[in-house]
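All protein chains but one are shown in place.
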Amino acid sequence: MSLSRRDFLKVSGVTGGALVAASRLLRLETLTAAGAESLQVEEKYIPTTCWIGKQDCGMLARVVNGRVVKLEGHPANPRNNGTLCPKGVGQIMSFYDPNRVKTPLIRTNAKGVPGEWRKASWDEALSLVAKKMNAAREKGGSKFVWQKGRSKAKKFYDKAFVAASGAFKLHHGAFCSDAGYRALEYTLGLHAVLHPDFKYTRYLLCWGWNVTNAGGNKFCWLTWPQKLVEAKERGMKMVAIDPRQRSAAHFADEWVPIKPGTDLALALALCNQLIANDTIDREYLTKYTNAPFLVGPDGLFLRAEPEGEEEAGAPLVWDTVSGAAVPYTAEGIQPALEGEYTVGGQRVKTAFELFKAHVAEYTPEMAAEVCGIEAAQIERMAREIGENAMIGSTITLDGHTMPYRPVGIMAYHMAQQELGFQAVRAMVMVMMLIGSIGAVGGQFSDFTWKEYKNWAKFEHLKVQDETNLYLKDSKFFPINSNNSSVVAHVINNLSEYGLDDEVVPDVVILHHVNPLGSFPDRNENFEAYKKIGFVAAIDPWISRTADYFADVILPAATIEKYEGPISASDFYTDAETLRIPPMDPLFDSKGDIDIYIDLCEAAGILYGEDGYIAQINKQLKLEGEYALPLDQKPEVRDIFDRYARSKGLEGGIEFFEKNGVNIKGPASVSKVYPYAMEEPFAGILPHRFYGESLLVAQNDMKAAGADEIYWRDYTPFPTWRELTAAQSPAEYDLNLISYHMIEFKQSRTPVPLLIEMAPKVFVEINPATARAKGIADGDEVWVESHNAITGETRKIKAVARYREGIRPDTVAMPHHYGEYVKHPWVKGQGPSPNELFFTGEGYVAQTADQTYLVRVKVTKA
Amino acid sequence: MAVQTQKLPYGIGRISGGWLLALLVALVFTVFGGYAYAQQLIYGEVVTGMRDIGTMAGAPWGLYIAFVVYFEGVSFAGIAVAALIRLLDLDHLKPIARMAQVMTVIALILGGLGVIADVGKPGRAFINLLKYARPGSPFFGTLTIAILGFLFGALVYLYLDGRRDAALLAKVPGKFQGFYRWWAAGYQDTPEARERHERASFWLALAIIPLLVVAHSTLGFVFGLQVGRPGWFGTLQAPGFLAMAGVSGLGHLIVLAAILRKVYGLEEQIDIAVFRWLSNLLLIFTAVYVYFMVVEWLTSVYSANTAEAQLLNALLRGEYAWIFWLSVVSLLIPLVLLIGQFATGKYRIGWLVFSGVLVNVAAIGKRFLVVVPSQTHGSLMPYVIGSYSPTWVEIGVVLGLMGLGALLFMLFAKVFPIMEVEEV
Partner (left out) sequence: MARYGMVIDLDKCTGCRACMVACKVENNTPQGHFWMYVFRFEEGEYPNTRTWFMPRPCMHCDNAPCVKVCPVGARYKRLDGLTATDFDRCIGCRYCEVACPYGVNYFNWKKPEGNYYLDWDDPDLAEIVGDEKVVYANPDLDKAYGPEKRRIAGGGQAKGVMEKCTFCVHRLEKGLQPACAAICPTQAIKFGDLDDPESEVSQLLREKPHFRLLEEAGTSPRVFYIGQHAPNPSVRQIEEITVKV
């Protein structure tokens, strides 16, 4: 005690020494307080993974006396390297949120209005859902619908349920970036959007609003900025192409404030300039794409005589060696990339020659006009892309000598626009021209070069009369991203799509998905849900959809459950992890897998050869000794124990419970780079530079009597046209776009710690625009949207905020406000832009993907 | 007024209906203040309009601190006048010396209570401010010297100065006789004792003047030493505080003297000469303060940096403009009136009371403007502009303090002569 007092006097830097000396006697109280540290504290760290967001970062839960007190980043997880984003660290509050659904709930009032509920036992709730579900299953088709938001792990138990129950599955991707996925699947055969080879890229085009705000393709937010910062430190130049500057902030060396939805024109102008500057990689185009294919006057490839009756013959190229048209697969040929040739008496051009003619009109001046930017900026970008591409250069990694084209694109949610599919295709074509696809430092998308099932499917697009609830393979959307708002639109207008009541679902299970909250257009969804007989929601909170329409809510656990397996790869290091419960499920909630096991048991589809257990074995490839017995209700921990053992991990599940993450080591060069693969590009060739099957589909759609609005964008090359939204009357003078804030992106949870930082929705508006309309910073405004097709208008009230970093002709609103209506922190957050957007014709892409652009007028409220 | 055998002077011990009514009013205010303060004790200072600087965009100091400064300023003039009377032998002013001293003591008590009302841990503050006192903090000057030290000095002065009266009153039988005997503490009105008494109070008065300057300068230092708050940092703060203290205190004294004159019918004792002297002194202080104000204003208007300019804008044109201009007008009108009376040599008590009230309005306004805008509009960091408006609790506590002051004054006046009693 006396020692500590001396130190105290020394340390505290006393100013009134004399008085302190007089106060010695009174020091006691502080020392007594300080002495009270003898309480026993049991403390441990349990590895687990994040449950908010997309990439499931590794976490360590600090648990004191059985209570989780903090979530920290798992230092060994390559995705986050010991760090977390605000959602990751803030979600601790969602564990214990007393506003969670604590027990199964059964609705006691009418649907279509905020719900009233009574508590029910799991048995009662599950048997009710099972009964309804089984009745709908018997009718087949889309009578029993299952929909989930993003799966927070490998989707094995979802797929197993769909397979076991025969559910009609709806997706969420058409609200995310699926238009881009479809473009990549179509063009390169990969299931992803666009990101660069961060380790080596020197010049990055950041296209859209995800850069510093909400992550990108494949990664959620955290890995992305880590790689970005590393690359910037290395000296990478970054150009941000977005109507808002906020998204890229100071990381952008240059900001291209493009007009929303005009990206396609900019990409084609870049192609125009790359060709004009002759900075194109002829070798890549000739060798790995269909650009040298000869195209007849009908727009179709010239083909060799078919060998069988079923098969079309191989497309022809002009061989400069033999001076003849030969199948592109022929040995020892040197195909001409450019030129016009006479084959079989008709003049034909190479696809590339057609492309040159196609982009000739996309001059920098033309694109500048369309995109609302400077022509000089486009020219400079094209020049810098060409220079940085270092066409012809190679690099040797791990003994593999490969092309070195350190230019890439990052694009993600920007794909969701009216011309999304073709815009992303046009962007990929920029990268194809410089040969950056799969080159070191160049354009990547998925973790590895792996053929996605749509690659083959898109060779022959089905345009058939028989269709389903989401208009699959129809004359409306031959490429189809399964948009559940289109589903709602179809339910509300069955006859227009040649459908009848038969397709309207009787039963819908909503798992962690909130169509009324998260998806535009809210009205359309609301009307459709009125027609659905029975809705069960699996969610830890009462979502807007559940509140208005759920008959039963099954309380799901948040982090506190076993889930997985989860990839922990950061593209360069392979790793895998699991979600380990740091504590038992709170209240009367259950882990999602437990819920499905119980539900399947209640529905009688758990056991047996086609049962849920069998499907789990199949999905997780649990075979032989690792297979779950088909006649025994499994423990979820045991499922993962078997999985871990089947992967050769000593100790099974205990390996993950102890270490959290299984680091498999650096991804090999031959896995990452398609040029280093045994078969370049894993044999997914030739890349579809020319979209022949799109033209075929267009012809088929016309023949089937589809309106122009459906087929007009099915063109072999991306083609600019005026956007539907631009046809709204002139008084709707502003473009409304939306975005996610890092605080909320994919949070699916109302976390007060995060809501406190961004409590209310707002409308970003350029001060010059606002002042002209007499709107001051912080004023309440009406935002009224207009549907250029139907003439419908909608309006909401929100607060206007001045931003110099937004185009004067554009306003922007963030999402994720007001979704979990029953939560005290969600009340009063204000409206969602989803109330202003429209779905249906003109407001979905040719792939049925949702757009987030509408014309609005903003007036002072 | 000679001491009579039956009655004590100046209505001591006699309770009139008017006095009772006034007391009741004061009591109501005091109790209301107590109720308001109880709210604050129970729920914390969240019941006030104060909030943190920065992300809360508030002002952590508000009405309480403004009134602490105001009360201390009022106290200044009281004791200063009393001391000057003694030092300069201004015999014709002697009638107001006692009331000036009492005003000082009461204002200091209110200032101290204002501090207690302001702090988050009032109980702890009593102990820790002494136990862990840090002379390096300007608060040490404000709390320890200005309030406690000064209160001690003022009480001693009041006590010594009152001994003679107490001795005289102790001769009269009555219920307070014991109290007067205690106060007189053996003082006999002999020439030697009187001379000793005169000498002691002279030296005490002499000592009090520099103490006063120091104390009120440190009050200015509370703000003037803070480089981080635009509008506060400056050498003019200390003398400005002193000048404003004189203005508000003299104004108060004039009003007080006029009231007592009326209530006790003291037209003879407190004659126009007293008011002339007070008026001229107030004129000097007001002129000096206005000069300081103009100098400060010109300096910042002419060459304000961005932060100062933002603050100035809020004062001159923004949300504080009404208080600012009200204060300026409330200073200028009395200044004109005082100059007019000085020039014509005709002094009207009515105008003087009016001036006294106005300068106090100005004083409260200016104290508020010193304390608050520099917090809400004076951030050197790019936080959003803050705001502050007092809640009913703060207003209640301040009204309660004022009620308490009136209450104490009225009670004092019923137990001790509010003016020096004439020789028997």
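Read from first to last, the chains carry the letters A and B; within each, the first residue is number 1.
We take it that a contact is a pair of C-beta atoms (placed from the backbone, for glycine too) under 8 Å apart; a residue touches a chain by one contact, two chains touch by 3 or more.
Just so we're clear, the structure is a prediction, and the values are computed from it rather than from any experiment.
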{"item": "Chains in view touching the one left out", "value": "A, B"}
{"item": "Residue among A:Val113, A:Ala249 or A:Ala456 that touches the chain left out of view", "value": "A:Ala249"}
{"item": "Touch criterion as defined above, residue of A:Leu754, A:Val783, A:Ile796 or A:Leu836 at the omitted chain", "value": "A:Leu754"}
{"item": "Residue of B:Tyr10, B:Phe29, B:Tyr70 or B:Phe139 touching the missing chain in the full complex", "value": "B:Phe139"}
{"item": "Selected residue (touches chain absent from view) among A:Ile742, A:Val781, A:Val821 or A:Leu853", "value": "A:Ile742"}
{"item": "Footprint left on subunit A by the chain that the document does not show", "value": "4, 7-8, 10-16, 20, 29-31, 33-37, 39, 41, 43, 64-73, 80, 82-86, 88-90, 92-93, 95-99, 102, 212, 221-222, 225-226, 229, 232, 245-246, 248-251, 255, 257, 586-587, 741-743, 752-754, 756-759, 766, 768, 801-808, 824-825"}
{"item": "Touching residues on subunit B - with respect to the absent chain", "value": "43-46, 48, 50-58, 60-61, 115, 118-122, 124-125, 128-129, 131-134, 136-140, 143, 222, 225-229, 306-307, 375, 379-384"}
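Going forward, only the chains that are shown with their structure count from here on.
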{"item": "Subunit A-subunit B separation of Cα centroids, rounded to whole Å", "value": "68"}
